[in-house]
Structures are given as structure tokens and as C-alpha cells.
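The complex appears here without one of its protein chains, the remainder shown in place.
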Amino acid sequence: MANISRRDFLKFIGAGGIGAGAGYIYAESVKKTVEFLVPQVIPPEDWSPGVATWYNSLCGQCPAGCGISVRIREGRAKKIEGNPVHPVNQGRLCALGQSGLNALYNPDRIRTPLRLTGARGSGEYEPIDWDEAMTSLGGRLGSMKIQGAADRIHLLTGTVRGHLDLLLARFMEQLGAPTYLQYDYTHPHSLYAANRMVFGVDRLPYYDIRNSDLLLSFGADYLGMWISPVHHSLSYGHLRQGRPGHRGTCVQIEPRMSLSGASADRWIPAPPGTEGLLALAIAEALVDGGGYDGADRADWSAALRPFKASKLAPTIGVDAAVVAELTDAIRRAEHPLAIGGGPAAEGSHGTAAMTAVNVLNHLAGSLGRRGGVLFGADPVVADDWRVRQASYARMMEHAQIMGRGDVDVLLLHGTNPVFNLPQASGYTAALDKVGTIVALSSFMDDTTAMADLILPTNVYLESWGDDVPEPGVGLPLATLSQPVVTRIHDSRSAGDIVLGLAHQIGGELPAELPWTTMEEYIRHSWRQIYSVEAGGTDAGFDEFWKDALRSGVWARNRAEMEAAPTVSPAVLAQAGSAASEFDGAENDYPFVLQPMMTQGFVDGRGANLPWQQELPDPLTSVVFSTWVELNPTTAAELDLEEGDVVEVSSSAGTLAAPVFIYQAIRPDVVAIPIGQGHTRFGRFAEGRGTNPLDLVATVTDESSGALATAATRVTIRKTGERLSLIKTDGVSRDLGRQILGPAKEHA
Amino acid sequence: MSTANTLRDYLKPGYYDEFDYHWAMTIDLDRCTGCSACVVACQAENNLPIVGEKRFSERREIKWLRIERYWQGEYPDIKLRFLPMLCQHCDQAPCETPCPVAATYHNQDGLNTQIYNRCIGTRTCAVYCPYEVRSFNWFTYTWDEPLEQQLNPDVTVREKGVMEKCTFCIQRIRIAKDKAKDDDRRRVRDGEVTPACVQSCPTEAMVFGDSKDPDSKVSQMLNNPRGFKVLEDLNTLPSVVYLQKVEEQGHGHG
Partner (left out) sequence: MAEYQEPTYAEVNRDVLRTMLVTGPKYWTALGISMTVAVVCFFGPWFYQIHVGVGAAGMNRSAFWGTYLSNFIFWIGLSHSGTLLSAVLHITQSSWRKAIYRSAEAMTLFSLVTAAFFVMVHVGRVWFVHWNFPVPNQMGLWPNFRSPLMFDVMAVTTYLTASSIFIYMGSVPDFAAVRDASTGMRRRLYTIFSFGWRGTQKEWHTLGWAYTFFAVFVIPLAVSVHSIVSWDFAMSIVPSLHQTIFAPYFVCGAIYSGTAGIVSVMFLLRKFLGLERYIREIHLDNLGKLLITLSLIWTYINIMEVFTGWFSGSSFEYEAMKFRMFGFYGPLYWEMLLFCALVPLLMLFGKIRKNWRYMFIISILINIGMLTERFLIVATSQPRKFLPDAFGFYFPSPVEISITVGSFAIFTTLFLVFVKWVPCVSIYEVKETLQPLRKRAT
């Protein structure tokens, strides 16, 4: 070893130390973020490291309105479970609900207010701060109000219920802006219209699947994406194996096997648009066979005569024997129940079809009875939101107004009409005529990308609010939404933004909307609920509020049912023909298109959630794609294999997507899932798949104004290209192996 | 405990079948609708990575619980049957013997466990598993920030080269056992521990519990005459029992 002086020695030590220190700092700085699971040594007041806290709140992923329990560790949301005390989902939660964490922590959330710098739709925005955004918007709205032009301010949201809806309504009212619409693709307009027509009620009744022993579903995917899938799944489980010795039967009638169809004991592939006719044929057989003993039997018999099974058989694709079997089953059942939805409700005469289902329920005696259709008491929160739900016809009226240039400011929140309305509607072009588009949104989706000003909103997990689910569970209840984490970006909840705007705008607004935060407003509103329930006093509210925060839900402890309404045979004539009409001549367009919602993507809102993109579709196991479902015979006739790219064309549009051979679809039907094909929606959704809604021709159901998405005919052309579908299924046949049951005894 | 006594214990019949608990699960196929809520629940609870489209197309997805589909018949007499498939925690697991470094073994609760930090990734266990429920980390997967904030701190995040699979949410079992211990050494009560999948199932098709406890719900379900084990003839002695879907007779179709 050479001689080293002390000076040199210290130099080496120093250099080594600095080197090691620098190395350490460098290593720490490039640590993957997953190494920082417990980040704080001195934690804030409201949590202890290593100890989980649970907050009960409201799920905002679909309109069902389930209650959730969120596990929080170190101020971060780790797991969303169902709220065990919530009557809708009773501790259970669907895949989409659990994926709410992907929405909260989505990497493509809008993190600051944005102002458009380029052309509309260019995606060029600059970040601005909240003060500037609120001042400019508040100022604009205020000055329009003063000038008396407030009617040119329109508000378009998704489904908003509970007190946020009331707040928005009051805000718009005080502003002098009468146009407040809600557009939600999933809203079953035809079902509501039929209920109004037959039962005279504005809200949905409660379908007591749980206590039924024969469930006839006319197209309603009650286990997948119809109204309240988790609640229905709970009910289904009970219907099957919840009553020892008593197993309910499920029959599904639809052109393409849905998730509910897969669980049915009997799946009837009805031709598209004939489900309502089948219901009437069964109703006719029921009355004719003596299964209905109401006083107006003769009138019903006369009204139903055109729907004799033997006459209808060729149209409904079901022969009289089968109708007789189903009728028999209804008569033998103690609690028969018929429900309708999905493609049956989305035909050109969807309301008439749903009316037929309601009529069948009446004749089968299931109205107002356990295991049947139950009519409940008034909800605890005013539910005018239903009036604001805009059908397609209403949206087109609104589009005309926009197209004329009569809308100066359009406020958007939680809705994506650019994606959900068909291209042929011309909605996007009309939207472009709006003076200023302001989006209150968490994500840069297809519609938000048209905005001039974007105010980032809190995701539901960061927001105060409440909800009254519809149709609920037959007893009055209200769910509380509370933030389970502090907001993670510089966003605000929509309610807070509106309250802030009210203060900006001034005039009478601050007095009419005297709250500064949603928390204040919700607490105030629940004080009202409490005092009504407590008979006019609000003593004891603090206890009540604490309980509400702890449990996340309030429900009256007993159901109050109303009597079943009377149903007259005249309703059939009123509803009109239940026979569907289609756009496109059969010769040119030999197939009927069924665009279908899946539970994971709903109307496309789930596409930016990576867990949903990676979740194999329950029926096909496909991920990350749009596919075209064809019956095996149809595919063979057209010389198509899985992965062959086909061009699907209607009179309204064209799309190209790979073929999937689906075993349980009619040969004359083509089904394409809705959800992909976003032009903007974040890294997980963009540039992927195609949107079948662009094929839908603008046929409406006149009774409800709903878009008849199941009334478009299409043709298919082989392009010769191939795109292999990513799916997890290998060979979906059990090849005689002992997989689905015990080993068979050998003879 | 003298050595002699310990050695004598080894010779007692049933010694190797003595479990402290014997966690078991039943899945009622008559209730299961294939909705896949359990799949996402497992992903959320156990820090399963988001592998992305490319890796998915290469068959490299990581799913501890998957739903299998089996079609029966031909259109229009066509039926679809779902089979949620997860680690069966076999009492005679084909995967435990072949691991050269003993990274997978049967613990005293009847669980087939995977020790991530011992695994060197020979993947023999996955080849031997007849149910194909094991997933391998072909790469080290990362999360786009801030998605990693959702990760469950009770569960390790695995790196490349390590095998993983369903653990019956052993982290929840451990927490429940700790709580029981704090409460004066009582046993874990039925219903105190539910894996994420069981907890989320909307139709209540999945039941989990201690099969050594005769009063537990799972013990009752295990006695159900519809019960069967998948690929029973392979004699792996799974701890997951499925209840066969009830087929109604006497239907035509269409």
C-alpha cells in the first residue's frame, strides 16, 4: 500500500462520503412510488398509520345509487366495499363500483381549471386559477342576468338526484334560466312512459324479484345493467337458493343472450322488437284460459284477441305451445313477475312493449303483491329530477335551439352526449354553435373536449351530496355522500362551484342559496328531512346527523306500500301497436343491430377505468376491444372467422370491427358492445375500439321520445383484414370433463 | 417437549392433517351470475397490477380469480355456465411438492401459501397446477401515478420473477386472528374474516369460513348434496367446493 498523507486520507473519506450521500439521494429520488406506502412520520390528526378507518358514502358509478364503505389508510382510499347497512346493496358491490378507485386516482384527471387557447375541440388549453375562472364565469352569468338574457344560459347534466339536483334547480331558477336538462343514456324513458300510461305513476315501482318464484324478463338485463344490478343480484341469489326447498324460475326473452339470459332456466331468442307481442300473446292465453278473474275479463279478452298465440306465432318466432307453457307456468306460480327493458324497451315501439309487460303483470295478479310489482310511498326528497331527464326527442329540440345560436352559455356536468348520441343526430354540430361551453368535469371526455372553460370537479369519493335511489327498495331512504379522502387535485365539487357562482353573481342569489359549501347545504337539507320525520322539531338532529355520517344512509324502518293501481284494457289502444319498425330495408340491410350496454362500461363511462378495460367481458371474455357478435351459422354463411374485420353499415353510418362468434344470438341479429371508441377520455380509453352508437339511425319511440337504439338494420361486409381479439377464453366447452358437476356414474 | 415426544407425535395418525383452522370456500353455481365483481375485488385488495393491452394480448395478465365460461348445446338450445376459478388450496396440492426452494407450502390453517421473497421463479408450481390458477410476474409492473396510492399496504407488491396466486386474503385472516388474540385468545368467529371476493359477491354465491367449526356457514354449505369438487378424480383434495347449478327439466327452447 502506497503512503497516504492525512490530508489525502481525509479527502478520500470526504469524497467517498459525498459520493455515498449523492448516491443515496439519487437512489431515493428514483425510487418507484410504490416504495412510499407509508409516507408520513408525523401524521395529520384524522388518521393513525397502520389503522384503517371506514367511511360510508354513496357510489356514483351508475344511477343505481348503492351505498359504499371505503377503507382509508393514511388518508388514501384503498378499497371500496358495499355498505353493509344500506338497503339497496346490503354490503355487496359490483365490479364497476369497486373500480371507483380508478376514477379517483385516475392519471388523466383534470387537475386545474383550464381555458381554451386554440380552436374548439383542438385540445389546446392553458391552466388558470380558480379565482380567475370563477370571476370570469360568475361575471358573465351575472351580466347576462342583468341584461335579461339569462334564458340563454342552459344547464345540461347527467342523472343528478337528491339535493344537488334541487340546488341546481334553485340556482337556475334564481338566475332566470329555465332550461335545466339531464341527459343519461341509461335512463329508461320507455319504461317510465309505460308506467305513467298504465299505472299513472311518475316513478318506477319496485320489482320484488327477491320474493318472486317465476321471473319473466322481456329483454331486461336485471343482473347486468338494468336499473339496480347489485340489488337485483341479491334478489336473484335469494330467489334461487335463499328459500330452502323453494327455487324460483327465471325466463329470459331477448334476441341476444345477456348476462341475465345466461343465468335463466330458459332463454327464448325472440326476434328483435317482438318481445312486447309475446307478452301480449301470453296475456291473451292467460285471460282466455281462465287465469284472470277480474270483473273486466270480457273487455280484456276482446282487447287481447288480436294477440292470439296461434296467429302471432310466425311474427314472434315462438309457437303456441311455448306460449301455453309460459302461461301455465304463470298460473302455477304463486308470485309471478314480469319485467321489461333492454332491447325490448329500445325498439321503435318500446313504450308499447313495456305497456304490454305491465299489462301482463296486472293480469297475472302481481301488482301490489309480494314478489310482484310494488308501489311505494313518496320519497323523502323531492324528485323533480325525473322531469328534467331529456329523452332523445327532447335533446333534439334542444339541439335545434343550440343550432339556431340561441344558447350563449351551456353549463355541462357529468354527461357525454357527444359520445352517446348517434352521429346522425347532428348533435355535435349543434353543440358547436353554442357561444361558450363550460364543463364541470373530472375527465377530458368527448364532450368536455368541446368546452371553452373547464372547471375540474371532485369525483364522487371527494364530494358531499345525497341521493334517493330509484326505484329504491320499497321504503323511503336517502343515502349520504361524504368525502372519503381530501380532494387530491385542485378540483371542487359541482355543488361548491354552483354555490360559489351564486355568490359571484350576487343579486338575490346569495340570499336564496346562503350556503358556502355543499357540506353546509347537505347538513341543512338533512335537518329538514329529520324535522319532517321527527314531527316538526329538530331537537336531536345532531345525534341523527352523527348517525347518518356513520352509517351513510337513512331509511324509514318500515315500508309503506300503496295499493295497486287499476289497469283498464283501454291502455292497450292508448299504447298503440307493439310491433316494431326498423330503419333500413331488409333486402339492403339483412341484420338488426343491437348495441348493448355492459356492466363494466355502461354507456361508455367505464372506459377510462383500467380495471374495467382489463376485466374480461363476462359473456365473451374479450378485453380492450369492440367486437361484432355473430351467430355461428351466420358467420359460416358469410365465411367469417373470429378476428376477421367486418364493415358494419346502416343508413346512418359505418364502422369496422373484428368478428366474435357468439353462441347465443339470433342469426339475423348483430350485437356490438357500447363503451369503446372514445375520441377523448384518457390513456386507457382513447384510440381504442369503435362506438356502435354511430350506426344508430334516428328512429324514436313516439310515446316516450326515446331513441330506438334497437331499431336499426345493418349490413355486413368482409374487409379481408384481421385483428385478433384479446380474450382469455381458450376452448369454452367442457369436453366431457368433470368440471361443472360431480363425476357421472358409469353404467 | 422432549425430542422423543416430538418424534412420537410425528407417528400419530392424523398428525399431518391437524389444522388450527381449515379455511374453506363454497361457490354456489346456482347463484353465480358471472358478473365478475369478485375479480375486481381481488384486484383491488391484493395489489394486482394493471398489465396493459400489450401484455394482455401476450397472455400475461395477472388474475388470481378468473371466470371460466362453458357453453353447452347449440343455438337455440344453448346454455352458458360460469365457473369462478381460483386457487383451490388443495390439501394434496400438486404445486407444493415440486418447488425446489420450498416457496410454496401448506400452512397450519390449511392454506396453500406462496412466499414471495423465497420464490426464484422456476415456475414449476404453475406447470403442475391442474387448475391453472397461478400467475407469474413476467415483468415488474408499475402504476401510472397516482394509481399507486390505491395500493393496499397490507399486501406486498411483487417484483418480476415471482409467482403469485390467491391467498384467501391471508392478510385479512391474519388481522382477524390478531384481533381474536387481543380479545383473550378466543378463536376467530364465523363471519369475522371474509376474503375480498366473498365480500363483494352480489348474489351471495360465495361463502367462506372455517370448516373445522361445525357451526360455521361454510360447514353447512359443505354438506349440501349439490356440492362437488372440480376435477375431483385428480385427488388434489381442494378446499373449494362448488355447488352444482340446478338444471330444470322439461323445457324446449325458442
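Lettered A and B in written order, each chain numbered from 1.
Please note the rule applied: contacts are C-beta pairs under 8 Å (C-beta built on N, C-alpha and C of every residue); 3 or more make two chains touch, one makes a residue touch a chain.
None of these values were measured; they are calculated from a predicted model.
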_Given B:Cys32, B:Cys119, B:Val157 or B:Ile173, the one touching the chain that is not displayed_ = B:Cys119
*Decide which residue listed in B:Asp28, B:Glu45, B:Glu61 or B:Asp154 touches the omitted chain of the complex.*
B:Glu61
_I need the residue numbers on chain B that touch the omitted chain, in ascending order._
55, 58-61, 68-70, 83, 85, 94, 97-102, 118-124, 126-128, 130-132, 134-140, 160-163, 230-231, 234
*asked:* Give me the chain A residues in contact with the hidden chain, please.
replied: 729-737, 739
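In the analysis below, only the chains that are shown with their structure count from here on.
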*Of all residues in chain A, those that touch chain B in their complex*: 32-34, 37-38, 50, 73-74, 76-82, 89, 91-95, 97-99, 101-102, 104-107, 223-224, 229-230, 233-234, 236-238, 240-242, 247, 249, 257, 259-260, 262-263, 265-269, 317-318, 321-322, 325, 488, 599-600, 610-616, 618-619, 621, 623-624, 631-633, 663-665, 667, 683, 688, 724, 726, 728-729, 732-734, 737-743
_Could you list, by residue number, the parts of chain B that touch chain A in their complex?_
28-31, 33-37, 39-41, 43-45, 50-51, 53, 56-57, 61, 63, 66-72, 74-76, 78-83, 142-153, 157, 196, 199-205, 228, 230-233, 243-246, 248, 251-254
